[in-house]
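If you scroll down you'll find the structure; I have some questions about it.
With one protein chain removed, the remaining protein chains of the complex are shown where they sit.
Naming follows writing order (A, B and C), and every chain is counted from residue 1.
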């Protein structure tokens, strides 16, 4: 088996793709090779061409796409220009693709077992029954408990992590030589992400298959990959052993990405020592007591306890981070604070006034002081309003502002969030995600609020943009001295921003404390697990070494 | 063999009810003609056109073998034919006849109307008597010139009371609901299948007293659209097509294998005006409109020359008819002058109503609208469902409306009484002339035939001068048959008598 | 009380899903039908024209009119009439048609098969044309069928059905003489087969009467074609949109990347398009019932539609009322069936 690493399993040679005559090359002159048992990471910002590359490897270009040069060889034989039937054998049979957002990859009206079995039957001659059995067996191997029953479930009955496992099973069922994972863990909780990636890598190792992990997260690369390719605008700008890349990237672009992933300042120390704040620790700006929020489950008598007896407080100038897995109730807490939702029990005191019982009209005046930045940047902006109208909307809460004053303030805000002035006339869909986020922030800050709820300000953004937004928020906070509730998945940003952290699970706060303390000495198991799932770039080497050892042990056997 | 004895008829509609007490309609008259036999009838005579007509001068016995009218013309005695049987085998006798009278009287509909309105009978028991098992006598309070002729009417058939009585219930003591959908009588046919809106099947009564009908079965199919009936007869899918449009008849006359029978019957088609309300309370206005009708054009383009001008309120085939008072040519100038005299030099706005689904009336309405417009009379056409139309003109709410009717008793006084007597319930045009009223009254009572004729002539003269209606056409009655259908005959109710027909 | 409710809930969830779907939908039918009855009643009560007068016509005297009105129940208060109406309707009594003198139920039952046969075949043909064209034009995008169907789709919903019917009659009956004369469901000289299903085509096959079968099939051709031509376009357009969306969806791309054959992929896409197609088909059924009014008139079909037109022309209250009620009930039932099928076809819907 020594020849495995010598002849490449998959070779891509000078591959270029465009979309019709005269268009920009979406992929240009891509070359790399993948050996058996090797894991290649591909990173790059949105639109770099990563997904397109994955689809090229299966010869499944999007409509209008075409190869303009290059070749793809699987064990020395080209896969371009062969018959449709032969290509079909390769797809799923020898090269398998695992895409983003597993739920969307499964036909919603068929059971998942049947869908796995179907892939097997497309590549192996076997009966319906055998295929089903093989599917169930595989489901065990990808870590699904009670596979017999789960096989009969429909995709919507599964959680995201479970659906992702099913998709992995579909990819693995025919025993492929190459597995392509395109952002396969995007949108999954950190804990689940780790489980899924571990599983994927383990299966590839067991099969002796090569894998390509496409991701935005250098942490993943650091932990799982042997080599990494950095893509930018359709080309591979750097292709390097992971260890060497992390130590010293050759290209400035790679360096920029790496820097962005490594932001680790701890600004809160200075803040806590601020004597002005020290003086009044007894009167927090916001005080939440035994908050309760129930949602009825449609069609049943049951309820979801989305917030279950939650208490916390935020002092002036302080940032509290609320972390926890998806569905733990973080957004719900935030929405209760700004009264988008009415709570079912408990109280919220803001600057001495109980805002849960306040009449809606009275609270409207209060909104100037409590604002929120929404999770999804695009959908939180009315698509029919230009940026200047969007930013001006909250200013109507201040009746003293006349038209000219409003315009002036809008210009100031645009400047404040570091957007170009010309953006005022533009509509949201013409903005990039980062710009949209900034507009959202500008809106929230328009009335100079005392307290802002940031709901996942950094998710769904590119690494570099993410870092920029965090910087922006931090600067603004320092400048304006407001308090904040910072809701997030992303522990990296918690470290950069928060003074204190509250960990939520199943609607309850399981642990709360100073940021530094939580990160260094968490008490609860759940918090520990949450922290362990983080894949910091720095700690990647150790795990990779472990994997290396394991692999070497396997090769020797 | 079936094809020879089965006749398929395409009709615009199936009868609404099989009961003879149901209000008279054209489809209903056809049922009555074929299913119910009456006490008396007219003798038949063959016309020059080969069609059999009723001889209004010669009354014959039907279920009554003989009859006697008292000299004072106040009573009539019927001697029933013996051995006459219904299709169910029940025999005709005085009890059957008396029960039929009793039912008619109590149903308070058609029979009751003739007896009370024409004969002025007030009490059943004094008027109707069983003399013996085969003799029945009817006595009137006054003399009546119509004492014999009324009994020929198709609404006065005799029921097979033995059968009908089986279907009486407490809630329905006169079997009104059973008779609405079933027949039991002494006519040439009985109805074996009645699917309203779809078809009616007549089967021959083997016991019919004139002998068993030649056509053993008649299937009447409803085809509301006349063009469909044309296509059907052309294709040979049906043997007979009723009520076709003149244009279609003209087409069929040229078609091989189809024969068109035309009768200048008793229909009077007119536009009635509300004589009681302005502007039609002014005789000059009414005359003016009559001068505006382009009769020649209508005759040609709408009727394809199958009709004749209506020149009198009395049907042209009825005794006493006179056309000598008709003077309405198409003369817009004269019409304008009349309107000016009447105080409408610029014309006026008014409405003209016609029945939904009546194509002929629609065509004429459009023509009249254009014609009246020539003298500044601006007509709005109202197309109304039949029921609404009747309701509206009954209440005097439409100024002008089409009215097509026939009087089935061939007597000028009877006809005039229906439409021109100011006391008549159906004088919807509210025409009122004291002289006419008085002439009609005496005409209904007097038995002096020559004087009646003179009086009726005067009635026609006054009517034509007073012009209560816009006189249009006598559309006649036409029937298209396959060429192998023989023996077509015509009766005043315009319903076809299948007994007379045969297939070659 | 709450315990009882909770218990009920437990029992409820113990019932198998399909049964649960069906019962819950059937229960919803009851208030809906009541509402429909109310609307029907009020609607028809507002029609103008006094049927008593019309019926009595020339012979009308105030006495007879009054008696007649009483017989028809026209002199009661509106509310009393409604209570009567609902009570009777529940016993299957929709009154007696003023013009046919038959119980309206009898009339409707007699005519219903004609209309049902017509719209069933029309529906089948519509689905066949619409769905087939939609699938081909998505799968072979840019092909002849795709371009043709785009042109056809433009005309969809733009062609009046009565006009198409007339053109077909002109060409196939008058000019070419291929089609039988446009009236009725079967040739006049052919006797209809014994009623089993009420569908002449099926009944004649059951009776083994080939003559009747050919004749009734021939009569069906033009009206069915009329309805299909007019409606298939809309179905095609909508199916095409859904099918195209699904055909380009992530899971289809994934299926392709997994190496499934095109045939299988098409089947998956079709299976996924089924719920929206079912909804559409249900909606079209209702629509066809309305369209049948016109088409039946042209082809003298003798079904419910023609009955409806006649009852409007004649101010036949009970008949019109009966028809509107039955039509609405029919549509409600179709919608219910559609909902049930939809929920069965789509496992995502919670019951």
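Simple rule for what comes next: a contact is a pair of C-beta atoms (placed from the backbone, for glycine too) under 8 Å apart; a residue touches a chain by one contact, two chains touch by 3 or more.
The working rule: contacts and distances are computed from a predicted model.
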### Query
The complex lacks one chain in this depiction; which UniProt name from "Hydrogenase formation protein HupD", "Ribonucleotide-diphosphate reductase subunit alpha", "Phosphoribosylformylglycinamidine synthase subunit PurS" or "Peptide/nickel transport system permease protein" does that chain carry?
"Peptide/nickel transport system permease protein"
### Task
Just list which of the chains on display the missing one touches.
A, B, C
#### Entry: Residue touching the undisplayed chain, where the options are B:148, B:362 or B:405
B:362
#### Entry: Touching residue (missing chain; options A:113, A:147 or A:440)
A:440
### Summary
Cross-chain touch to the chain not pictured, restricted to A:374, A:454, A:486 or A:526, is A:374
### Task
Would you mind spotting which of C:86, C:112, C:139 or C:159 touches the chain that isn't drawn?
C:159
### Query
In the whole complex, what residues of chain B lie against the chain that is missing from view?
225-228, 230-231, 245, 247-248, 251, 294, 297-298, 300-302, 356-357, 359, 362-363, 365-367, 369-371, 373, 381-383, 385
### Message
Touching the absent chain: which residues on chain A qualify?
### Response
335, 338, 340, 364, 367-368, 371-372, 374-376, 379-384, 393-394, 396-397, 427, 429-430, 440, 443-444, 446
### Message
Counting contacts across the full complex, list the positions on chain C that touch the omitted chain.
### Response
32, 35-36, 38-39, 43-44, 46-48, 154-155, 157-163, 166-167, 169-170, 173-175, 181-182, 286-287, 289-291, 293-294, 297-298, 308-309, 312-313, 315, 320, 323-324, 327-328, 331-332, 335
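By our rule, only the chains that are shown with their structure count from here on.
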### Query
Taking chains as nodes and touches as edges, what kind of graph is this: line, ring, star, complete or other?
line
### Summary
Judged by C-alpha centres, the chain sitting nearest the middle of the protein is C
### Query
Taking each chain's centre as the mean of its CA atoms, how far is chain B from chain C in angstrom?
41
### Summary
Here the gap between chain A and chain C, centre to centre from mean Cα coordinates and rounded to Å, is 50
### Distance from the mean Cα position of chain B to that of chain A, given in whole angstrom
90
### Summary
chain A partner, complex, touching residues on chain C are 5-6, 9, 249-251, 253-261, 264, 268, 271-272, 274-275, 345-348, 350-351
## Note on the structure
Contacts from chain C onto chain B in the complex sit at residues 48-51, 53-61, 63-64, 67, 96-102, 107, 110-111, 173, 180-184, 187-189, 297, 300, 302, 306-307, 310, 312-315
### Query
Mind pulling up the chain A residues that touch chain C in the complex?
55, 58, 60, 88-93, 96-97, 99, 101, 104-110, 118-119, 122-123, 154, 156, 167, 170-171, 174, 298-301
